[in-house]
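A single protein chain has been removed from this complex, and every other one stays in its place.
After this line comes chain A, so read on.
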């Protein structure tokens, strides 16, 4: 019997991107259902009653929520190809640690950069860049965070690349100037079809956030 895989998603969500990339890496066919986050479908509310958020992966009718949990699920179910997590338990723990770091540090600080101005924005910028520098140090000279192969931490982080242009414009800074190795890494990831097809165009992202900024009253 064929697997039925559905993804409840939102085009600009970095969390949705993680799942898209994981599914693409494993070559899994799925149906992508775009949600309007300002008018959530009853189906989404039924599939994720606790958080009411995307992404939600629905595999043969059973929902799985939280992007990093979904990526691990995908890796465990389709374990016969393109491993996303390392096989060594210590390396796996390090991968989970860094994915957790990305969740704790990058999203909120990035959000401050596009939703605020003045002192608050400056504080957000600093935290955002400091966190990226820490990640850049962790990357070192490796081609990917996972080493020679693209993996879990790369998947956790690369979606943010689609927002860098927007953040840089609103915050008046350049990620490349501060973290050149990280940009090189992002471009390397974008050479993979699983990534380039999963990330939205940066100009479209910029325009979307520019519209949203007006609602926050910071334009």
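The rule is simple: a residue touches a chain if its C-beta (ideal position, glycine included) is under 8 Å from a C-beta of that chain, and two chains touch if they have at least 3 such contacts; residues count from 1.
In this section, contacts and distances are computed from a predicted model.
Visitor: According to its UniProt entry, is the unseen chain "glutathione transferase", "26S proteasome non-ATPase regulatory subunit 4 homolog", "Syntaxin-18" or "AP complex subunit sigma"?
Guide: The missing chain's protein name, per its UniProt entry, is "glutathione transferase".
Visitor: Check each of A:77, A:123, A:184 or A:218 against the chain that is not shown and name the one that touches it.
Guide: A:77
Visitor: Among A:62, A:81 or A:214, which one touches the chain that has been omitted from the display?
Guide: Of the candidates A:62, A:81 or A:214, A:62 is in touch with the missing chain.
Visitor: Could you list which residues of chain A touch the chain missing from the display?
Guide: So the residues of chain A touching the unseen chain are 50, 59, 62, 64-66, 69-70, 72-73, 76-77, 89-90, 92-94, 96-97, 100-101, 134.
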